[in-house]
Every structure is written in C-alpha cells, then in structure tokens.
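Right, one structure below, let's go through it.
Every protein chain of the complex appears in place save one, which is left out.
Read from first to last, the chains carry the letters A, B and C; within each, the first residue is number 1.
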Amino acid sequence: MKVSIVGITGYSGLELVKILNNHKKVELVSIHATKEVGRRLSDVYPYLAGVCDLKIEDFDAQEIIEKADLVFFATPSGVASSLAEEFVQADFPIIDLSGDHRLPADVYQEWYKKSPAKKMILNKFTYALSEYTDVKGKKFIANPGCYATATELALIPLVAAGLIETDSIIVDAKSGLTGAGKALSESSHFVNVHDNYMTYKLNHHQHIPEIVQTLQAFDADMPEIQFSTSLLPVNRGIMATVYCKLKKDVAVSDIASAFAKAYDDKPFVRVQENLPELHNVIGSNFTDIGFAYNEKTNVMTVISVIDNLLKGASGQAVQNLNLMQGWDETEGLHMTPSYL
Amino acid sequence: MKVSIVGITGYSGLELVKILNNHKKVELVSIHATKEVGRRLSDVYPYLAGVCDLKIEDFDAQEIIEKADLVFFATPSGVASSLAEEFVQADFPIIDLSGDHRLPADVYQEWYKKSPAKKMILNKFTYALSEYTDVKGKKFIANPGCYATATELALIPLVAAGLIETDSIIVDAKSGLTGAGKALSESSHFVNVHDNYMTYKLNHHQHIPEIVQTLQAFDADMPEIQFSTSLLPVNRGIMATVYCKLKKDVAVSDIASAFAKAYDDKPFVRVQENLPELHNVIGSNFTDIGFAYNEKTNVMTVISVIDNLLKGASGQAVQNLNLMQGWDETEGLHMTPSYL
Amino acid sequence: MKVSIVGITGYSGLELVKILNNHKKVELVSIHATKEVGRRLSDVYPYLAGVCDLKIEDFDAQEIIEKADLVFFATPSGVASSLAEEFVQADFPIIDLSGDHRLPADVYQEWYKKSPAKKMILNKFTYALSEYTDVKGKKFIANPGCYATATELALIPLVAAGLIETDSIIVDAKSGLTGAGKALSESSHFVNVHDNYMTYKLNHHQHIPEIVQTLQAFDADMPEIQFSTSLLPVNRGIMATVYCKLKKDVAVSDIASAFAKAYDDKPFVRVQENLPELHNVIGSNFTDIGFAYNEKTNVMTVISVIDNLLKGASGQAVQNLNLMQGWDETEGLHMTPSYL
Partner (left out) sequence: MKVSIVGITGYSGLELVKILNNHKKVELVSIHATKEVGRRLSDVYPYLAGVCDLKIEDFDAQEIIEKADLVFFATPSGVASSLAEEFVQADFPIIDLSGDHRLPADVYQEWYKKSPAKKMILNKFTYALSEYTDVKGKKFIANPGCYATATELALIPLVAAGLIETDSIIVDAKSGLTGAGKALSESSHFVNVHDNYMTYKLNHHQHIPEIVQTLQAFDADMPEIQFSTSLLPVNRGIMATVYCKLKKDVAVSDIASAFAKAYDDKPFVRVQENLPELHNVIGSNFTDIGFAYNEKTNVMTVISVIDNLLKGASGQAVQNLNLMQGWDETEGLHMTPSYL
C-alpha cells in the first residue's frame, strides 16, 4: 500500500516516517509541507539520513491521489478541513491526525475558534479510538487527540459499566512539550519550561468536548467533566490522573474486572498492578493503566500514561490503518518503550 | 542571637546555612551531624567556601545549650523525637523542621511507622504555619511539612469562610526531588527521575493527617481529603493543585475576597491574577496562589506554589524564628525567586 | 546612588533588578525597554511582585540623565553603540553589559557583523574584568562577556607568568540556555535543547577576539586560540575547560602558586582543590577554578565555572559599579550558590 503524508515537518509527521519505515505493508511515496519544499527530508533533519531521503513537495491533491492509496494529514488544526474535500469527493482514504474532523461543526467552532469543515464532509468521518471503534473498511478516519486518548481509555470501562459517579470526575492531565507542537512561543522557550511546571488552558482545552462526546456514547447522561492540562518539563508523554467517586455498592474488584474485560485482548493497553510511570510507555504505542482506591474518601484514582506522539497521534494512526485494512493490529508498532 | 543546627548535611540544614548567612540578627555557632564529623562544611560542600567554614561536630545537647540560644532540628523523621527532650527539660528553644512534633502520638505512629515523641514533650510544641499561628514568645516550634504548607495556605481561607463543599476536596500535588531528601534509592537515581513522572505514596503520604488536622481547626466537620503526590523531574518546588466544589450561592468574588482578606497583609503570600507557575517562587520564601472557576462543573481550581526547601522548610523556619522573637518577619528572607 | 536600566526585559536586565533590590547604596529609579512599555514590571513578570513594581518606560536619554546618576545598558549587541553617545557627551556614567564597547571598531564589525560604535566613543570605554582592571573613578565601563570572563580568569595567571605554551591552548566551553538570550528560535525551543547537546559558532564565537585581546595585554606574543562553544540543557552556568601544554621545567606547583597569587585576595574567585562542578556557583557571583595535570601528555586541564548571568553579566556589572565607587566590592552580591 502506498501512502502520502501532508504536514511532514510537524512532530506527528516525522513520527509517522519512523513508524512507516519499519512497516512491512506500507510504502511512503510522497511527503508534503509548506516549508522546506524541494529539500530532502534528511537534509532538513539529519537524524533521518538513510531512513527517509524523499524530497519535500508542495501539497497537490491530484498528485497524491494518482501516486498513493491513502493520505495522512499531520497538519495543525484548521488545515485538513480545507484540504480534505478533494479527497473525499474522489473517495480517496484519509487518516486525519488533527482535530478537524472529530467534532460537530458548532462545537468545533466554539472550542477551536476556527472555521469548521463542511457538515457533509464531517459526516463521512469516523472518530476512531482503536480499542473501541470498528474501522474495518472505513475510508475516512478522525484520529483521536492525545489527551483524549489517555483519558478515554481510562474512563470508558468505568463509565460503560456504570461504576462511577460521573459528576465527580476530575482529570488532572500533564503533557510533555511535543504536545504543544513545533511553533516558537514564549511558552516553548527552553528557559520557560525547564525547571518549571505550569497549568494552561484550564477549563478551555479543545480536547474536553471530544472526551465528553466519546463518553456520552457509553452513558447518555454523562455530564461535563473537570479537566486540567499542565506542561511537564520533558519532551514526550502524557499522564492523565483521573479522580472519581464510586457508586454505592461498587467494589474495587468491580473496577478491576471492568478493566480486565475491556483490555485483556487488546495488545496496546496494559493494565498494571501498580501505578504506571510515564517512562514505561515513552517510545512505544502502549497505554499503561493502573488504579488505587481510597476508602476514607471513596475516591478511585486511575492513572493512564501514553506517548503523546505515538498512541496519542502517529502510533494510533497506524494502528487505525492496520485495522482498516484488516492487517495485524501491531504491524509496524513493535517499538519497545525506551525507559532508559 | 546564637543558633545551632542539628542535621547539617541534609537539604534543609544546608538551606538554613544560606539563609542565616544573610540574617542580621542571628549568628550560626555550631553545626552537627552524624557523618563527616570533624571536616569543615565547605570542604564537604565546596559551594559553601567562604560562606560557612565551620567544622561539623557530633551532636552534644549540653554543648549546644551552653553555646547557643536556640537549636534547629533539620533531621529526618524519628530523630528529633529522641533528641529533643534534653532541650525541652532545659527550657531551651527548638524549631523542629521534621515531622516529629506535628501530630498526636497515635496518629504519628500510624502514618510515620516510627515511635512517637513522648506526649509531655509533644504537648509543649506549637505547630506553626507562619501566616496563621501566633508564635510570639513560644519556645518549641513544630515547623510545617512542605506539601502541608502549600495545601493549607490554599485551603484555609476557603474552609474558614465556609465557601466550599469540604467532602469534594481533591489535591493533586507535585514536588521536585529535593522533597525526597538526600537518601540514595532507586527512586532518586537520575535515570529513573529524568524524563519521568510518577505518583507515589498515593493515599498514604504522611502530610495528609497534618493537613486535615490543621483544616479541622477552622472547620470542626472537616472530613478526610483526597491527596496525591507525584515527583516532578526538577530539583525544587511544589505545586498543589486543589479542586473543590463551591457551596450553593457562593460566587467567585467571594473566593477572591477570602484570599484577599487572608493574605493582603502577609509579605510572603502573593495572590495572583493568573495561575501561578512553579518557577515564579523557586529560590524564595514566597507562596503564590491563583484560582479559576469552571461554571459547567462548579469546580474551583486553586493552585498554590512554593519552594519546598524555603517556604516548605528552612525559609518558614526562619520566618517562625523572626515571629517568635518579634523581629521583622522578612529578616534574612529577601531572596528574589530565581525564575531564570 | 540612583540608577536606570535600559533593556529591562532581557535576562541580564532582570538579574540586575534582583541584585539591586538587595544593594544598600543603590536605588533603581527607572527601567526602559521597547516592549511592554507602560506596564509594571511585576505585571509582566509576576515573580517580581513585591520586588520591583516600577513601570517600564520608553528609552529617553535626557530623562535618565536628569533622574539617575548612572545607566546600565543590558541590551542586545548593536543597541548600546547607537544610544551611548548622548550619555558620553554629557559625561554621564555608563556600564554597558553588551559587546558594543569591548573591541576596536574593525574587529567588532568582523565578528559581530554589525556597525561599530564611533571610535571617539569607544576610546572612552574601559574593558573591566573586575579582578584585573582598576576602574576606580572610571565613568564608562565595557563589562566583559560571559564566556570571556570564565576563560580569561582561568588563563591570565598562567599567561601572565609565562608558564604555558600559548599556541597549545584549546578551550572547550559550555553554556546554559540563558546565555543565548530570550529570542525565540529553533535552537531555543525546549524540544531541541532538552536531552540534546550541540556545538555552535565553532571558531566563530564573538567572544574569541575579546579573549585574545585581553590575554595579549599580559603576553604580547599571544596567538589566536582554539575556542568552542556548546549548549548544555540547563538554564544557567558556563564551564570553560581549558587545555594547554606546560612550558619546559614548569611544575604543577608553579601553576598552583600562580593561581594562589592571582586570587587569594579576590572575594569572588575560589581556587579549588578538586575540579569545580557547575552547580557550585549557580546563583552566585563566584568563579570556581580547579586544575589537574597529566604527566603522560604534559597537558594541564584548567576548569573554570561561573553563573553566566551573574559573574558573566549582571553580577560583574555590579561588582564593577562597587569598584568604580570605591564601595565594598561585595555589596549586593552576597548570594550563596543555589547548589540544590
């Protein structure tokens, strides 16, 4: 299968290159960006010398449609919505890693402060959290957000089984800097991040409606959730710390059973006996989940960790591709966590 | 005034040296430890060359009583409880930075898993959160814990004014590595901390009963609180992120008023318009507090940041000394946050 | 004495504020910048709340001349050269922290690629490495560069005493990110610095001619030196590692004597028995110097560490001010290294 990547110079585009380089069923045939056009990717990024020596090309939908069988959009929000239409009309498969095709138009506009995609385009897309969405044969995939992935995988088993008081949910999520992308800003300057920890977009992060919408599919009465996001002084990784009260008569063993039932046959979710640490998943497509109950306060703490660029973006995109095609779900994704 | 420090080679002992070096009313006359006895402090720690060239001495209560006017205990928990008695019997002033004299004996034993101090000794000590405790003329001070300081300063104004649902309180606190002390362990090895983030002692941290006990002095019906502690890959700093639901009819302006009333005349607590960042207080004795309300969930988020070694330990100890003596509260504590 | 700072929003301007806040003989009366004009400094930088609440003003030479007794230029290179003339003509004292008045016009132009100051202005300035230059009564001070300070303090005693083969000198210097200033660039983005180490401006760093010029004052035959600069993933600190061959019949004890003679009476240079570590000086105005000889290769390694923003910029600027005025050299500079 031949694929193209649009938005190659962003972090998730670069990670896609690495994954696809070890994927047996996929060949990367073209890479596109608005910057550095005409240069070899390995000249711009010498760490890719010998890994990907393709030249960066301008975006050209027709050329991609002729050359490839599927396109990945690894673009900032607001870009894919304007470029996807031509592919959709040609019935040409898309996996969009951005937030442009995850939400209804009005919700998107409210949270992203950008013009939404057309409704007829949005309707074609399937929001695909790999562990829960059947994408076999689908053509247009909205790949989940990084914070959303970590949080949804932690909460769905509990919400679906009706084990927790949904109005008590509080999520304190933390991310490394790659989550904020490559843009230069005060808040990405080394001196402002190193030896610091800061909370941002409190109550306003654009992944909030995505999480609520997903959970509502499992519990129609699901209310708004309290969700905070902070910047860790590391490059990669998200930890979502979820606090919630158990419903009456729910035992800790019910929680354990719900997680086991949800993930025992899922290759990329590892339910842990102890609380997972961030470095246990970095560099891999794994989600590690652990939990602990406090009898004194009736609060269950669930901790979920992912690599924001892999399970939170490019890894899950390839996992979705594998599932769309009916291939082995793990193909190309055998990266062991770096840990050290 | 002449003072001695017991436990000089620990982090809070070393920070006391730095503070006292610029304190106009205090002279450091002796420093004590069980290791490196006989060596100059500046030979063991070359960064102190020219700052403190005293020799490290064995502990000797009588010698301290003869030589000094007050002793700081900067020892690990379980040490001060066994050494303090001789000073108490001699009515010789103590500021204990450890947890040994903060809690009732049975609570101490349950949470610290160590033998408690004798009750007649414990009864002599005053737990002194500088902004709330009148220590003028007191002789025996139990200096608060680092997590406890950050959390109590965030919560007391709200609890005291009855503005929040106390059974909804969830504290997600994070600390740099100096909070864990100098002991060598897997969890303090550089490779296990760098590029990592981990939650530890969940529901079991020994500062929990200290916080609850302090809050109960402001609201007798205060229940247990949900409290988590995690390790940030930085040397210094604590952020306590406090989530709580507002009582009916409480407005955000009531919260603002409560904080203003509590801290407008306090030199070391700065109520901020925006959410405070960790690096805004590192290297100083300040506590910065900010808050934001979510109308959709009725959750108030309060963020409180301190330098765990200063306001969370040695800085507050000197602040308490100043208040005990009736000196200017800020003497010796004019350190500006390092920020950069 | 009343002083103004031009370039307040840069790192060295901000550090000056912190130092002057604890300086007994100096009052900061105005702060100037091109950005954020009209806002309180503590609104832009909340960490300074209660430390400096002055409003940022536009640059206005006449106003400074009327209001203050001396002006610090903490501006990027190329700015002070164009603004200094008005002060010089008014015989109004300047301490320039930038590189604009350190080099002859032609050398400046070659290395800084900018228009130099006028020669008649340059002639008025004295390059002032505090430990070597007599600035008592001087009015126009060119404060040394950060790399230059660390390197010159390591080499002058050896060059002045003729102990080393000057054509064998190789300096491998490393700096934290604050050395590169606040400008946003790919190379200051957190993700590109963290977990990385890179060499930059190899053979082209603008401090090279400054170092050579200074050393030539002690040895007229001093040739060019090999000098490399790299970025450490830390905020602060420079280590200059100097390699050089000893002249025939020079003993290690001669090296030790040269350093002792040079620095025994200097309060801010500490010659160490062991090799100094970076964190031993961060947060202070100290320079720590240590050395070790290799008999097999006849190479002497000298290591010199400073805080680039203090001894390498704002600290030395205040040290020079103290010396100009005949005050205690250490006034305002009693900061102990943070170490932890």
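Heads up, the rule we're going with is that a residue touches a chain if its C-beta (ideal position, glycine included) is under 8 Å from a C-beta of that chain, and two chains touch if they have at least 3 such contacts.
Remember, it's a predicted structure, so these values are computed and weren't measured experimentally.
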Given A:A49, A:A90 or A:L184, the residue that touches the chain left out of view is A:A49
Of the residues listed, B:E15, B:E152 or B:D195, which one is in contact with the missing chain?
B:D195
Positions on chain C contacted by the hidden chain, ascending:
167-168, 170, 172, 174, 191-192, 195-199, 202-203, 223-226, 228, 230, 232-237, 239, 241, 243, 275, 277-279, 282, 292, 294, 296-297, 299, 301, 303, 340
Please output the residues of chain B touching the missing chain, sorted low to high.
11, 177-178, 182, 184-186, 188-191, 193-195, 233-235
On chain A, the omitted chain is touched by residues 11, 14-15, 17-18, 21-22, 45-51, 178, 195, 235-236, 267, 270, 272, 274, 276, 279-281, 283, 286, 288, 309, 334, 336-340
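The rule we apply is simple: only the chains that are shown with their structure count from here on.
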If you tally contacts for every chain pair, which pair is highest?
A-B
Same or different, please, for the chain B to chain C contact, judged on whether over half of the interface numbers appear on both copies.
same
Chain centres computed over CA atoms; the one at greatest distance from chain B is chain A
So how far apart, in whole Å, are chain A and chain B when each is placed at the average of its C-alpha atoms?
39
Compute the distance, rounded to whole Å, between the mean C-alpha positions of chain A and chain C.
46
Approximate Å spacing (C-alpha centroids) for the pair chain B, chain C:
36
Going by the contact rule already set, what residues in chain B reach two or more other chains?
195, 235-236, 279, 340
